[in-house]
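Below is a structure I'd like to ask you about.
Apart from one protein chain that is not included, each protein chain of the complex appears where it belongs.
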Amino acid sequence: MIKKRTVQSLKNELRSNPTAIIGVAIFTLLLFGAIFAPILAPHDPTTQYTDRTHQAPLGFGGESEQTQLVDGEMQTVVEDNSGTLNHALGTDANGRDILSRSLYGLRTSLLVAITAMTISLIVGTTFGLVSGYYGGRIDDSIMRFVDVILAFPSLLMALALFGILGPMTVFVPDPFAALGIVEDRPAVTPFPGTVTLAISAVIWVWIARVARAEARQVRNQEYVTAGKTMGMSNFAIIKNHVLPNSLTPILVLGTVQLATIIIIESSLSFLGFSGTTLSLGFDIAFGRDYLSNSWWISSIPGLFIVAAVISINLLGDWFRDALDPDIQGGGGR
Amino acid sequence: MSNNISQSTDQTRIDTQQPSLSPEKNGRGRSVADGPILKVNELKKHYIDSTGIIDRIRSSPPSRVHAVDGVSFTVSRGDTVGIVGESGCGKSTLAETLVGLKKPTSGNATLFENDIHEWVDQNRKRFARNVQFVFQDPSSCLDPKMTLRELIREPLEVHDVGTREHQNNLVDKTITKVGLSVDQLDRYPGELSGGQRQRVGIARAIILEPQLLVLDEPTSALDVSVQAQILNLLQEIQADLELTTLIISHDISVIRYLCNKVLVMYLGKVAEIGRTENIFSNPAHPYTKTLLESVPKVGETDIEYEEVDPDIPSPRDPPEGCRFHTRCPAIIPPDKFNFEQSEWKSVFDYKLDLQSGKLSHEKLVSIADQQGIDKDKGSLTNLLQNRYEINGEISDSTAQQILTESFTDLIEGNTESAYQIIAEEFQSPCEQKSPSSSVVTDDHEAFCHLI
Partner (left out) sequence: MTDTAPLLRVRDLSTKFFTEDGTINAADNISFDVNEGEILSIVGESGSGKSVTGRSLLGLIEAPGEIVGGEIWYRSPSLAKKVDDEIVDGEYVDLQSVPPSVRKSLLGKDFSMIFQDPEESFNQSLTVGRQIAEAVEVKKRAETGEVYSNIDLLKDILTPGAQYISEESYDRAVELLELVDIPDYTERADEYPHQFSGGMLQRAMIAQAIACDPAFLVADEPTTGLDVTIQAGVINLLKNLQNELDLTVLLITHNLGVVSRLGDRTAVMYAGEFFEVGPTNSVLNNPENPYTKGLLNSLPDFTESNTNIEPIPGNVPSLLDSEMGVGCSFADRCPAATDECTGSPPPTRTVNGDSEHRITCVHAGDTGTEVSLSTETTAREELRQDTTSKNIATNE
C-alpha cells in the first residue's frame, strides 16, 4: 500500500523543506534516546543519591548559603550545587538523575503514543470507513456515537476510566536488562495500560471523522461502482479500494495526533493519573514546588515534551505538504 | 429460482475453473435466431426527491423525476444495440438499471428468462459474470492505486477463476487483445492516456467473457483520433468474442458505425426503435428526424438549419400524451379545423405558453412596455402575432374567430378565459394520448400518432 510514488514525494519534500529536516532530525534523536534509554542513561532513574539532591545542570548552579540544622544547631553552611558531568542535567529533590529520568520518561511517552495511535487508527479507520461508505442509518448512528464522545472533555473521560479500571500497569521486561547488556537499570518498563486506553478512547474519533470524509468521497468514484458491477462484495470493495485511497489523509492526521497524545499523557501523569512514575508529566509535577530555585527539575522534562511535540508537528507538516497532491493520485493526462 | 439461474448460464459456459478466451471451446455457436436473450418490459425508474420538512408539513407529494418511464425492447444474441438520446432522456439510467446498479420502480428486465433484479439480489457475483459494464470516464473508473495487471486481474480474483498463474495468462492475453502491450502491465492508470485507460476499462469488462456487455458513452471522453481506434477495437472484440452489446451514446455517428439496432429515447420513453439502416435512412419519428438534422455533417458548409424549440421539458414534469408534443414541428392539428401546419404550430405554441404560465396578461403588458408598444388592442394583437409568427389571418375562419376571442380576452386582462377558449377547441391528439407502437416497416417501429 505504500507506493514508490509516495516515498518519492516524501523524499522530494524533505529535500526542499528545511523545517522538515529539523523535524526528522529531532524526532530521530528523541526516538533513539527513548529506545536506547537503558544504555544512554548514565544512572538508574530510580536511584536516589541523597547526597546530591537539587544539583543543577552542567554550567549552572553555584554556591549559596543555607541555614541548616547541623548537630542540633542552626548553622550557615555553604552549599555548592554546581552542575557536574556526572549529572549533566542535574538531580531532582530526591537526588535522582534528571537525564536518566527524562530518557525513561520519554520512553513511556512514546510507547503510550505509538500504542494509543495504533489502536486509534485501527478502530477509527474501521468505523470511519464503514460509516462513510454505507451512509444512511449506519452513518447516522456511528456519527452520533462519535459526537457523544467528542462532547466529553478528554481528561474527564480519562479520569473516569481510571476510576473504573485503576492504573492497569503492564510490566514489560526491558530487553536490554534481560539480555544483560546493562546492569543496574530497571528490569521492567512499566507500561500504563489505562492511560493508553483512555487516550485511544478519545483520539479514535478524530481518525474516524477523517476516514469517514475520505470514504464518502471515494465511494462516489467510478472505480467503486466498477467494483460493484464486477460483483465485489461491499467488504471487498472497502478493503481493496476504499481503504488504500483513503489512507493518506488518515496517516497525516495520525502523525499530528501523536503530539496531542504525548501532551495528554503528560497531563494525566502530571495530575497523578498514570501507571508509572517514570513519566515526564510526573517529574514536572514533582518539581512544581521548586520552580523558583531548582527550576530544572520541572523544566528539563518539560523541554523534552516540547521537543517531542514540535518535532512531531514538523513531521506532520512534512507528510501533509509532501502527500497532499498525492491524494488525488493521478498523473498524466 | 437459483436452480434456474445456474442452469441457464451453465449451458453456455464450461466449468468456471478453466475459462478461456477462445469462443469455440465455449460451445457457443448459437445463431441469432435463437431468440432474444434480454427482454425489457415496461421498465420504469423514477427518482423521488427526498421531502424537506416544509413539504412534509404541507403534505405535498415529493417531486418525482421520471428518468425512465416505460421502456420495452428485446435484444438477441449477437446484437449490438445502440441507445441514443440527448441529456435527460434516461439512457444512462436505463443502462445502470439493466446492469443492476439501480432497482426499477416498476416493470422488469430479464436475461435468459431470469429477472435481472432478483438475480442481483440473490447472487450478484453470478450475475456479474454474465453482464459487464464499461464506464464513460476512463480516468475515474480505474483505481489509481492499482497497477494495470492488478486492475485487469481483479475480475478474475473476485470470481475465483483458476490459479494465479492461469489468471496472469489471461491478463496477458486480454491486454494484447485490447491493443496494449504486456510490458505496460506494471504501469499505473495515471501514467496512461485517456484512450489507453479506456482500453483497460474494456479489458476488465471482457476478461470474464460476459454474455452481455453494456457500454456507457465509451468514446465520449476521448479525442477524435483515439475514438476511431476504440471504435475499431470494439468492432473487433464484438466479432471475436461474439458478444451481445448495448451501447449508450449521444453521438449518432458512433451508433451508426457500431450498432445493428437502434433505440431512440426522449424524456424517458422510446421514440423509435429498429434496425440501424432503417432508422437512419428512413426516420419516422419527428424527434429522430430533428436529431438527425441537427447534427452538423462534416464537410457540409452551406446547409442552413432550422432550429427546433430549445425549451426541453424537465423529466420532473413530463408533458402529457406524447412527450415530444411541446416541441414537435409535426404536431397533429385537431380534425375539425383546417390548419396549415405552420399556422397550427404557432397557435399551439400560443396555447402551450398560456398553459404553462409563460404568457399571461401581465407578461403581455410588460413585454409591450419593454418594446415601447402602445397598449391598444391593435398593437397588442400585432405583438402577439409577431411573437408567435402568425402572419395575417389563419386560413380556417372558425379557428381565426376563436383565436381572436382568445387574444381579446388576454388583452383585456382575462388570462384564464383566454386559455379556456382555446384549450377546449384547439386540442391535439398528441397531447391527449400517449402514442403506442406503430409499425413502420419490418423491424422498425415508432411511437407517434402520425404513423
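We call the chains A and B, going by the order they appear; numbering starts again at 1 in every chain.
What we mean here is this: a residue touches a chain if its C-beta (ideal position, glycine included) is under 8 Å from a C-beta of that chain, and two chains touch if they have at least 3 such contacts.
The structure presented is a predicted model; accordingly, all values stated were derived computationally and were not measured.
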(message) If I'm reading the header right, one chain is hidden. Which shown chains does it touch across the whole complex?
(response) B
(request) Out of B:297, B:377 or B:433, point to the residue that touches the absent chain in the complete complex. (result) B:297
(request) Just name the one of B:41, B:147 or B:193 that touches the chain not displayed here. (result) B:193
(message) Among B:240, B:311, B:340 or B:393, which one touches the chain that has been omitted from the display?
(response) B:311
(request) Quickly run down the residues of chain B that touch the omitted chain. (result) 86-87, 193, 195-196, 223-229, 231-232, 250, 252-257, 276-277, 280-281, 290-292, 294-301, 303, 305, 307-308, 310-312, 358, 363, 366-367, 370
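Just so it is clear, only the chains that are shown with their structure count from here on.
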(request) Note which residues of chain A are touching chain B in the complex, please. (result) 1, 3, 5, 221-223, 225-226, 228-232, 236, 240-241, 244-245, 329-333
(request) Give every residue of chain B touching chain A within the complex, in rising order. (result) 99-101, 124-129, 131-133, 135, 137, 139-145, 154-155, 158-159, 188-194, 201, 204
